[in-house]
Structure formats: C-alpha cells, structure tokens
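Of the protein chains in this complex, one is absent; all others appear in place.
Chain lettering (A and B) follows the sequence in which the chains are written, and residue indices restart at 1 in each chain.
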Amino acid sequence: MEPAEIIQHSGGVIGVSWLMVALPLLGAAILLLFGRRTDRWGHLLGVAMSLGAFAVAVAAFVQLLGLPEAQRRQGVRLYEFIPGLADMGLLIDPLSISFALLITGVGSLIHIYSIGYMSHDPGRRRFFAYLNLFVAAMLLLVLADNYVVLFVGWEGVGLASYLLIGFWQFKPTAAAAAKKAFIVNRVGDFGLLIAIFTIWTTFGSVAFNELTGGAVDGAISSGDASQGTITAVGLLLLLGACGKSAQLPLQSWLLDAMEGPTPVSALIHAATMVTAGVYLVVRSGAFFEAAPTAQLVVTIVGVATLLAGAIIGCAKDDIKKGLAGSTMSQIGYMMLGAGLGPVGYAFAIAHLIAHGFFKANMFLGAGSVMHAMNDEVDMRKYGGLFSVMKVTAATFMIGYLAIIGFPLLSGYFTKDGIIETAMEHNQILGWLAVVGAGITGFYMSRMVFMTFFGKRRWADDAHPHESPSVMTVPLILLSIGSVFLGAFLILDNRLMRFLAPAVGLPEHLPGFHPFSVPGLTTLALVAVGVVYAWFRYGAAEVPRLAPRGSFLTTFARRDLYGDALNEALFMRPGQWLARFAVFFDNRGIDGLVNGLAAGIGGTSGRLRRIQTGYVRSYALSILFGAAVVVGALLYVGNM
Amino acid sequence: MTTHYLVLSALLFAIGAIGVLVRRNAIVVFMCVELMLNACNLAFVTFARQQGNLDGQIIAFFVMVVAAAEVVIGLAIIVMIFRTRRSASVDDANLLKY
Partner (left out) sequence: MGETITFWILAVVSVSAALGLVFSRKAVYSALMLGVVMLSLAVLYAVQDAPFLAAVQIIVYTGAVMMLFLFVLMLVGVDSADSLVETIKGQRVWAAIAGLGFAFLLALGVGNATFAAPTGLAKATEAAGGNVPSLAHLIFTRYVFAFEVTSALLITAALGAMVLAHRERIRPKATQRDLARARFTGPQPSPLPGPGTYALHNAIDMPALLPDGTVADKSINRVLARHEMEGGFTPTDPVKAALIKQVLERDAAQDRDSDSGDEPVQAEDAAPRQEDGK
C-alpha cells in the first residue's frame, strides 16, 4: 500500500498543533529573555511547557486515531515562509506524531528529572531554557511538512546540542566537546543542505506531499531525474543523517558529548538529536526506495556502526561513555532497519521508540548513580550499589534487560524484528547484526555487573544514597515503557499498520517468529555474552585501575581510532594549512607590505640626511646642477 | 678679444662659486656672490660690444642696482643674525634640517 495523500487539516487539536513547537519555544524565550528574574520558577515553567507540548501531542494523536486511515496525513499550513520555495507548514501524520509523542513524553520526564538533578546548579534556569529550545527545535524538525522547515529544526537541534553539551563551558573539555559536536554535525548538515538543493533543482519542490514515491518514479521514467541523481540525493541525505545520528564516519562527537549534564545525554540519546537521522531516512523513504544503492549503503553504515558502537562500549570504564557506545550501536540497528524499506521502517521506528524509553531510563539511572557517587563516572569505582539504591538499580536493570533483548521485554521484539528483516534482505548483514546483539549482551552486562554488583570499590568520601523521588519517578515511568512498549508496538504489527498512511505498508506483513534460527541464535549469543561478562566482571575481582589490555581493548578504548583518524586526515592538515596561512600572512603579505613601508621609511631616513641644514651643501648641489645644465647645453649644441 | 673677456668672466665666476662653497664667514660668502655678479656683468658688457647693442650694458646696469639692494638686505640679515647668535658663520645657522 502506498502512503496516503496529505489533506488539509480538519480542525480540532491538529489545527493548533503548532502549539507543540510554540510552547517550548515560548518557554525558552521567556527564560532567556527575562533572565535572572525567572530563576526561582524557571524550571517549573520549562517543565510546564514541555508537558503542555506533550498534552497537545497526545490530543493530536487521539484525534488522528479517530480519523479514517485515508485522512491520517493532515497538513497544517501556517504562513508563507520563503516565497516560492517553502511554506511554514506542519505535517501531522502517524510518523511525525510517533516522534512527537516520544520527544515530548520522554522529554518531559527528562525535564522533571532535571529539576532534581540540576537543583544545585546555579545555571538551572538557563539549562531549562536550552532544554525547551532543544525540544522545540526537535519538534519542528519532525513536524515540518517540507525539507526547508525540517532544516530549520535540524539546525536548531544542532544549536541546542551545542549549547547543552557545552553547558558547563568553564570546563575546557566540555567546551571542546560542544565545538566538536557542532563541527562534526556541520559536515552532515552540508550533506543535507546539498541534498535539499538537489531535490529543489530536480523536482522543483521541497514539500513532502509532492515528493512521494510516485513523483520520484515519475521523474525517473520521464527523464527529469537520472537514477544517479536519486542515488546522490539518497547518499547526501544519509550523510546528513550520519551527522545527527552519529553514524560512521561522523560518530566521533557522540562520545565526547558526554561532557554535558547527564539529562542532556539522555535527551540527545533517547528522545532527540540522534533519532533525527533515522527520522530523515524514513521520511525520505521515497528516494531510498528508488535508489537501491543508497539503501544498501544505509544498511552497511548501520551494521558498521552497530558493531563499532558495541565494540567501543565493551572497553569504556566511563558509564556514560559506555552508554554512548550502546546508543551508537542501537542507532546502527535503526539505520539498518531504515535501509530495509517499509517493513524495516516500522521495526526501526519501533526500536527507536523503545530505545528512547530504555536508553533514557538507563541514562537517567546512570545520572542517579553519579549523583550518588559525587559525579564519579568511572565504573571501576562503583560496585555493589544495588543494595544502596534499589529503585535506581531496579529500573536500570529493566532498561538493561530491555536493551539486550531479554525475552518479552521491549528490545527483544524490536531488535528481533530488525534482525529478521535484515536476514531476509541480506544474510551477511543479518548475521553481523546477530553478532552485534551478542556483543550488546556482553558490554551491557559488564556495565551492570561493574556498577551494581561485585565488591564495593568506592572512593573514600563516597556516601551513595537513593535519589529524590523527582528523579526516581521518571525512572519508574520510563522502565514501565521499557518493559511493555516493544510488545505493544510489534505484536499484531500494530505500529506498522499505524504508520502505513505515512510510509506505506508492505504487501506481506511479517509475522512474529520467536523460535526462528536467527532469533534463537541471538538469544544464545546474548546469553553467552552475559555469562562471559559475569565471569569477567561479576564473579571476578575488578581492578580499580584499568589494566593495560590487549590490542583489541586499546582499539576499542580509543574509539576505534576514529579521533586519531580524524586528526590525521582533517585536523592536522587543517592546522598545517592554517599555520602555512599564518606564515604566509606574516611573512609573505605582511612582509611585503611592511617591507615596502620599511624600505620607503629607511630610504627616506637616509635621504633626509641630505638636508643637513648647511647652506653650503645646498649651494654645492646648485652648482652641480648648473654645471650639468651647462654640460647638457654644450652637448645639445654640439650635436 | 671677446673670447678672452669671456674666459676671464668664467674664471672669476668659478672662483666666486668656489668661494661661496668654501668660506664660512657670511660676509665673505656675500663678497664671493658679488664677485660672481661682477663676472656676469663683465660678460654682459663684452657681449654688448660684440653685438654692437647697448642692451647688455642696460642689463649690467640693472644687475648692479639689484645687487646693491641685495647687499643692503643681506648685510642687514647678517647683522641681525650676528646680534642674536654672536656668530657670522653660515654653518651655525643650520637649524632648518632633518
């Protein structure tokens, strides 16, 4: 089934769905513009705005459910944005509303959690302003009804992530990480920008409702667009997606982004930012379905990233970086799914939503642990925390079980769906995804065992305690989502059918096969990973200082030499270029200009010595001149 | 004979010029300038006779008048300088320089 036509909205909450973007934006504006006067109640306003957006999203969702399937793509045109190019318009369809619900729902929980987490931070009001800005930008991104407005949100997300990662900008590492995230994202942004340019010149439109699969096929068959152009558009969109979603080769900013406060990490990893790339690929399905090469590249990038992220996750002692590695890996799964067509879209989105819950759950849990351990992030200095912070540990464990795909929890259904689909598509990619799942089992178990079990390896001044309920309640809510969401979305292909108006429906709906070969192998590998991790980190002594490790460990610890590669390929040549430019500027251009000036100055300084002030010297030169004149006259006269 | 007069005039002129360049006493320098003017006058008078034309003599006459005026002013200046600086050396008046 093809995606449904977009129709103008039929009133109701969908008519005012712009409030979803406007409310958080208003919150950010108030908090930033009114400054310190809002310090006392600023965080409450931020939470209220986020919850308000969530309420609008839920209402719009309910209204959408009440409509017949053919009318479930509602366009809301607000005003003319760029005349002749794009309107400021929103598109409320199952895909965007799913994202909106995730963003506002998980985002609101993170807002609430941040009240507790940032309670002692002097910049809490500013923090909430940025959080609101982040949510607003992300909502604009997913709700946009054309690529240009999407790009506005895209850049807004980039800006907000920069502000939040560098929130503690007095730390040089945080400032550097923010810059890194911004610059790496810029590479992806260029990809997206050029893709939009190409789409505009090829199709004459950037609106989603005019860029359907039919339109793309029509352009190819009519000769308006070559297959190569479509592939190029797909690859450029993928580049943009790689930037925002931290896929290879633009993954390097994600691990450094852990410099931001933990709720920021949760927001970036669970609800916003990294999901943008997946959204973009799914939303641009028309192009990818017409360009198999681009689709294949998407799946390859996804698999490569899921393995790379998993390997990195195995070696990190920093709990947040470990989780960041796992995010990379899970987004890799989503990318893989997004590259597999309509069936994959549904599983990718399902995994994305489930991941949004359990990853937010675990990040906030990690934040809770850090909160208790005086902001210590090294898992080698944790251990045995289960007994001291039971709620955090339990919710974290639920998230953990969900991510490794423990049967009947969220991750089990969604990840299995992706693996099964990939298996049908390409055996190699499928089996690699299975291996990735096994590694996930190992590194997540390692994290849990090192943090909550084993001997206590705390620092002397650590007095761990359970976090306040303003932090634990979001954890509990998120963990509930982590448990049931997967089954709810996957069983009976509920999400797939819901998304059908937006992304289309495959001809054969996949069934759920719990006892297929890949499924069982996955479970077995995960079990092996968990057991191995138990022997290495649960039962055995964990040294408080990281052992040197094998080559492979070092390889993983250093992020697969990604930073080294970037430095060698881009940074150092850039520095050389800059140094050369400086040298050229100082010596070449300045040298020329200054040399000329100095030359003239020096010559003048010497020439002015002729002005001795002695009349007799002047008279001498006059006489010489007269002699020359006489000589010249004689010479001319004799000629 | 004309050549002789002219060469004499040139010689006197050159001697006067060398005097201007070599001497430092402002009054002597002035005298050398007068010498040069006189050398010129000699040439004028010589040419007047050579051409059979009185214009050269007229010019010489005007030169004398102007020279007299110049001497008056020049010497007044020298006296003034000497009064303030106690020196008649042209090298002492060298403040206007780099």
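Criterion: contacts are C-beta pairs under 8 Å (C-beta built on N, C-alpha and C of every residue); 3 or more make two chains touch, one makes a residue touch a chain.
Owing to the predicted nature of the structure, the values given are computational and were not obtained by experimental measurement.
Colleague: Contact with the hidden chain only, please: which chain A residues?
Modeller: Counting over the whole complex, chain A touches the hidden chain at residues 612, 614, 616-617, 620, 623-624, 626-627, 630-631, 633-634, 637-638.
Colleague: In the full complex, which residues of chain B touch the absent chain?
Modeller: With respect to the unshown chain, the touching residues of chain B are 1-8, 10-19, 21-25, 27-28, 30-32, 34-35, 38, 41-42, 45-46, 48-55, 57-58, 60-62, 64-73, 75-80, 82-86, 88, 91.
Here, only the chains that are shown with their structure count from here on.
Colleague: Compute the distance, rounded to whole Å, between the mean C-alpha positions of chain A and chain B.
Modeller: Going by mean C-alpha positions, chain A sits 95 Å from chain B.
Colleague: Write out the stretch or stretches of chain A touching chain B in their complex.
Modeller: For chain A paired with chain B, touching residues are 608-609, 611-616, 619-620, 623.
Colleague: If we count contacts the way the header does, which residues on chain B are in touch with chain A in the complex?
Modeller: 17, 20-22, 24, 90-91, 93-98
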